[in-house]
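In what follows, a structure is listed as structure tokens, so that the remarks can point back to it.
For this depiction, one protein chain was excluded, whereas all remaining protein chains were kept in their positions.
For clarity, chains are labelled A, B, C, D and E in written order, and residue numbers in each chain start from 1.
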Amino acid sequence: MQRPSGRSPDQLRPVRITRHYTKHAEGSVLVEFGDTKVICTASVVNSVPPFLRGQGQGWLTAEYGMLPRSTGTRMDREAARGKQQGRTVEIQRLIGRSLRAAVDLTALGENTIHIDCDVIQADGGTRTASITGAWVALADAINHLKATGKVNGEPLKRGIASISVGIYQGVPVVDLDYPEDSSADTDMNLVLGDDGGIIEIQGTAEAEPFSEAEFAAMLSLGKKAIAELHKLQKQALGEG
Amino acid sequence: MQRPSGRSPDQLRPVRITRHYTKHAEGSVLVEFGDTKVICTASVVNSVPPFLRGQGQGWLTAEYGMLPRSTGTRMDREAARGKQQGRTVEIQRLIGRSLRAAVDLTALGENTIHIDCDVIQADGGTRTASITGAWVALADAINHLKATGKVNGEPLKRGIASISVGIYQGVPVVDLDYPEDSSADTDMNLVLGDDGGIIEIQGTAEAEPFSEAEFAAMLSLGKKAIAELHKLQKQALGEG
Amino acid sequence: MQRPSGRSPDQLRPVRITRHYTKHAEGSVLVEFGDTKVICTASVVNSVPPFLRGQGQGWLTAEYGMLPRSTGTRMDREAARGKQQGRTVEIQRLIGRSLRAAVDLTALGENTIHIDCDVIQADGGTRTASITGAWVALADAINHLKATGKVNGEPLKRGIASISVGIYQGVPVVDLDYPEDSSADTDMNLVLGDDGGIIEIQGTAEAEPFSEAEFAAMLSLGKKAIAELHKLQKQALGEG
Amino acid sequence: MQRPSGRSPDQLRPVRITRHYTKHAEGSVLVEFGDTKVICTASVVNSVPPFLRGQGQGWLTAEYGMLPRSTGTRMDREAARGKQQGRTVEIQRLIGRSLRAAVDLTALGENTIHIDCDVIQADGGTRTASITGAWVALADAINHLKATGKVNGEPLKRGIASISVGIYQGVPVVDLDYPEDSSADTDMNLVLGDDGGIIEIQGTAEAEPFSEAEFAAMLSLGKKAIAELHKLQKQALGEG
Amino acid sequence: MQRPSGRSPDQLRPVRITRHYTKHAEGSVLVEFGDTKVICTASVVNSVPPFLRGQGQGWLTAEYGMLPRSTGTRMDREAARGKQQGRTVEIQRLIGRSLRAAVDLTALGENTIHIDCDVIQADGGTRTASITGAWVALADAINHLKATGKVNGEPLKRGIASISVGIYQGVPVVDLDYPEDSSADTDMNLVLGDDGGIIEIQGTAEAEPFSEAEFAAMLSLGKKAIAELHKLQKQALGEG
Partner (left out) sequence: MQRPSGRSPDQLRPVRITRHYTKHAEGSVLVEFGDTKVICTASVVNSVPPFLRGQGQGWLTAEYGMLPRSTGTRMDREAARGKQQGRTVEIQRLIGRSLRAAVDLTALGENTIHIDCDVIQADGGTRTASITGAWVALADAINHLKATGKVNGEPLKRGIASISVGIYQGVPVVDLDYPEDSSADTDMNLVLGDDGGIIEIQGTAEAEPFSEAEFAAMLSLGKKAIAELHKLQKQALGEG
């Protein structure tokens, strides 16, 4: 088996995390996993949704989008169609759930953090890159809240990063790019905390079911890769 | 630890599968997991979506809904709001992916099977009950296609069933009902084939990450329960 | 003239009214007129819409839907299309108007009752079955409000039931099933109070206009049938 | 009992029918029932909707709207809200059904007639004025089709006109204006053919049920008024 | 060069401004520029949008629509499509901006004026006719506010009128009708105050760019025409 990119099965694409990528958001990151590029912003609003008002806690919510020509063939613009696709909805719910696991909502006070992940160029793994980059934007936004005295405690509970793993031509591989992703037998997205705990596992057999042994091999590859990502996140924050 | 229902950790709720529940659909099943009740129909249409036309293969797609008062508090009717909720979209995509893994789309010919899962009473586990019940409706619809000579080969590749597992008060349990589901630490939905292969795993840490050991315990509980469900599906089809 | 079902012109289909059909709603009824089956729930919410706030009166509103495969050919799911059909809107307005005529809105206090009628199997006459079944669900919901001390007086002013009548092959008949309905010359829906008063009449000439004599014959058939329905409603409530 | 307008119970408001009101439509009528003013156009399109293609017959469909300030208080513009109200949907379905009863769809050939009724000033009875005026626009459009040789036979089967009747302060009255309509006990819309046949009856008890005797009195008033309207329609067409 | 209508290049079509055209609105005008006919109403609501509450100032907003058969070919009804077209949105924003320039929003107090411009017959220049007619409706609505003591000062700052100019077959002409508009090389809409100031200029090259000299010629024609329109507006208000 030869990966189209020539990478070894456990090798990540070059990962770059650029902070302060745009100037308005409290946290703004360009994350690149090879040719996959996502702008992740974390925006602070000093209020909470109606269902949480007066309960002394905050909220985090996420939205995801792709520029129409971030992909090989132009997709319809969701704003013009008047509707988000099912895939978009599924991904933004995953991003939101994953990053809420990073936050102590009570320590956040009655603030809402809006995460926006917008793919400007897609080459596979956009959701895992989004989670990984958005966590850094989130950390910056929370640091902003602390620096400006809007929160006192520490709302950031843990590091969160994410990677895709899959079975490509019978071999477990990590961080699938688009050529791999579109022909993989199995695709799994892992979200892990920096304490090694599992935040989210989503594994899907594309054609044939996969075995527990294959699952174990993918999980092992994923854990190793996510440990690297946690390091890169900390380096980006100047804490590595 | 005492489960609210008094069940043992590995004990399913009473499961009932009633075929031919409504008269129009090629496959129509009422599936009950305890107080969770879902009408699952499989409808055959003799054509395929535009993106598949002329390729000599079929398609399967799924939709999910809840009656507005299937739940403790009345929900807005999605048809009146003009929009399906994110949760609905996520669930119907899961049902569709899972059941497509049961079908040889080439053997199906240029036919589309529409799966509709409509929850008439909810008490936790509606998506796993939907998949389990819809597979039986699918089998009936495929048998109808074969009996009427519309397909010649065997489009049904394998059995598919699904169950939820979770960590409730620190203990891994199977088939969570609503009181358990709403306070569980971790919630995982498993879809397995009757050959033991994994079709889909979706595990989510609600508050705290879960460990690999917890994951293994949940997977083990889930496999045992799904084996029972496969038996019940076959009994319902008179093949058990 | 022979009715497809072999019934005499003034003969209702077997009518069954099953209370407490689902467990969450304050009133929940499965109503069956032959093969037409509708789940009718009445849900109490302790508030009123904005246009009635502070006026010391309640409200009743109704919504109607059909499961996509309740019919011979699968219909698009309205929630997925993002829009209710004109027929749906027309029917739910009729159900709401009819049942509001059963309620003393002032005696109801600032409570809203949401009626949901969801057709799980259609064979003609879904709107008249819905009104007839929903009135029983409404009675249960109002009894619940009284039993729990949320209202003091008697908000239920009168019994309401509904039936279709039509001209089939030149002969006035009652309670048309689908084969009759789809080829009838005239279709009329009647909603009457148990005091014999007319709540709503909607008569439509499908192909040719109908005469006053035909109208009178239909009205007479309808009155007799609705008197039977009022008896069945009272029996279902244990008051018959 | 004194009607607010001083009319006798069986007295119509002044009715004016102005043909060729706008210049583009094949039929274009301004119809006035007192202060109620509706522009009714009939537009011919030389094709049919997909469900009728190739069947050698035509179609007629209707839409209804109110200018936002046609009423005492400004209403939201439906185009801006992105949704037609339930009342609008109900009315346009009534207009379409009623006028289809005037047309031999087979004689129409594969043409579609779009009826548009737009209320520019409302003072009660907009739907009955719409039907009455739109029939004249329809006649003009059909004459256009015949004059230009696009149809050979006679697609116009009969005259159609419509009026409202009601019980106002206990007395049956015809052609209710807004002050009457908003406080009437009962409201009934009648659509009759010029051969005296009933096309549509829609009677609604606003507060209390109405009796058969009241119904008969309203029907009698309505028949007399509609006979007058048929005369006015024919005069407008120069055939009276 | 011969204009299709035989007009000279600087000649307006006959302009008629009919006040009190419908009875409910505080200002209601039928404006006619030749065969272009628009109903313009100004409706007063005694509140302001949320973003202005408590700031002691008012607001003016505008909406625009065309009856489906106001044009040569029937257009889809925007309310039925569930969406306003881009052209509609663009025009109603222009009308709103232009008329806000006529109003001292602080003197208006916390009132909102809704302008509705509904085209009942189109023959080119509907947006400029709308602005010109709506200003008269606006003046009437403001006079109503002053007469009823709801405002004390003078919210009407200046007169506003609008005209189209263009290059037709190489010659600058004013007030283009549809045959000219659909084949013009350049189309420009001018909105001027009665003090000669420019409120809005929108010039578009349809096929070939236009020169500064052409621009100057068009501007000169437009200024002259708008001066006439200001006179006609004042005459309509009885102030001319």
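Heads up, the rule we're going with is that a residue touches a chain if its C-beta (ideal position, glycine included) is under 8 Å from a C-beta of that chain, and two chains touch if they have at least 3 such contacts.
As the structure is a computational prediction, the values presented were derived from the model and not from experiment.
**Q** Which shown chains does the hidden chain touch?
**A** A, E
**Q** Which of these touches the unseen chain: A:41, A:98, A:204 or A:233?
**A** The missing chain is touched by A:41.
**Q** Which one, E:47, E:106, E:182 or E:211, makes contact with the chain that was left out?
**A** E:211
**Q** Touching the left-out chain: which of A:5, A:121 or A:183?
**A** A:121
**Q** Extract the touching residues of subunit E with respect to the undisplayed chain.
**A** Residues touching the hidden chain, for subunit E, are 83, 86-87, 89-90, 92-93, 97, 101, 158, 188, 192-193, 195-205, 207-212, 215, 219.
**Q** To test your reading of the contact rule: which positions on subunit A touch the chain that is missing from view?
**A** Against the left-out chain, subunit A lists 22-25, 28, 35, 37, 39, 41, 43, 45, 63, 65, 67-72, 74, 77-80, 82-84, 88, 114, 116, 118, 120-122.
Here is the rule we use: only the chains that are shown with their structure count from here on.
**Q** Multi-chain contacts only, two chains or more: what residues does subunit E have there?
**A** As it turns out, subunit E has residues touching two or more other chains at 82-83.
**Q** Among all the chains shown, which pairs meet the touch rule set out at the top?
**A** A-B, B-C, C-D, D-E
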